[in-house]
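The complex appears here without one of its protein chains, the remainder shown in place.
Moving on, here comes chain A:
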């Protein structure tokens, strides 16, 4: 994408029928740190990488609770994401005040998409520079949507956005067919594994990622660091064992993890080193 004479205003079409400002906004999403989401029939899990500006600062909040049954993970301009989360929270509160029932996720994403579309058709506005993974539960089941700055939205079984998200997407593409019937814990493990893919060699610690879950009988909440670290430890220790026949200390997810042998260099086992991930 190169600079051209049709990209100054969002209200200017290019001869090829493109709105460059909108496409540039989608680039902003690709620059943000990764966020992933995956769902089963009864649960949806969101995960994100916590990027801090420096060692001295705290990391930006990228996962927001919107209501007991809806949560959102963002990638891109986090300030835009914060503002949109506030909008979503307000919509949920107003809907349940009027109808005494939770706002269906599908309705919320349409409202969000329409709000984004407005910014693509006003000369005095700019598109939101943030992609949102909306995870929610309603009467029709568990849902994961992706809302992009263009005003489009899609429903997904699993998705990843942000920088190095292709690695996570490849991981998810390989396994998504199993997600519908996954248990909650396996889903969380898969989410952590997908996050690990985006780290490309960096050690996975609970301090650099956040995982949040929403499900049947489980209101949206972020898992605490201790729990996440425990899960990380279980599949890391499984990888250190060269011999997959030794007793697995937790669910079957681990054996799959040991077989994956992904790019991260944990422990001493060099035999597990598999082919590097595609970028």
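Note that contacts are C-beta pairs under 8 Å (C-beta built on N, C-alpha and C of every residue); 3 or more make two chains touch, one makes a residue touch a chain; residues count from 1.
The definition used in the following text is that contacts and distances are computed from a predicted model.
Undergrad: What does the UniProt entry say the missing chain is called, choosing from "GPI-anchor transamidase", "Cell cycle control protein", "Trafficking protein particle complex subunit 8" or "Proteasome subunit beta"?
TA: The UniProt record for the chain left out of view names it "Proteasome subunit beta".
Undergrad: Per the definition of touch given earlier, which of A:93, A:118 or A:216 contacts the omitted chain?
TA: A:93
Undergrad: Hey, which chain A residues sit against the chain that's not shown?
TA: 65, 86, 89-90, 93-94, 97
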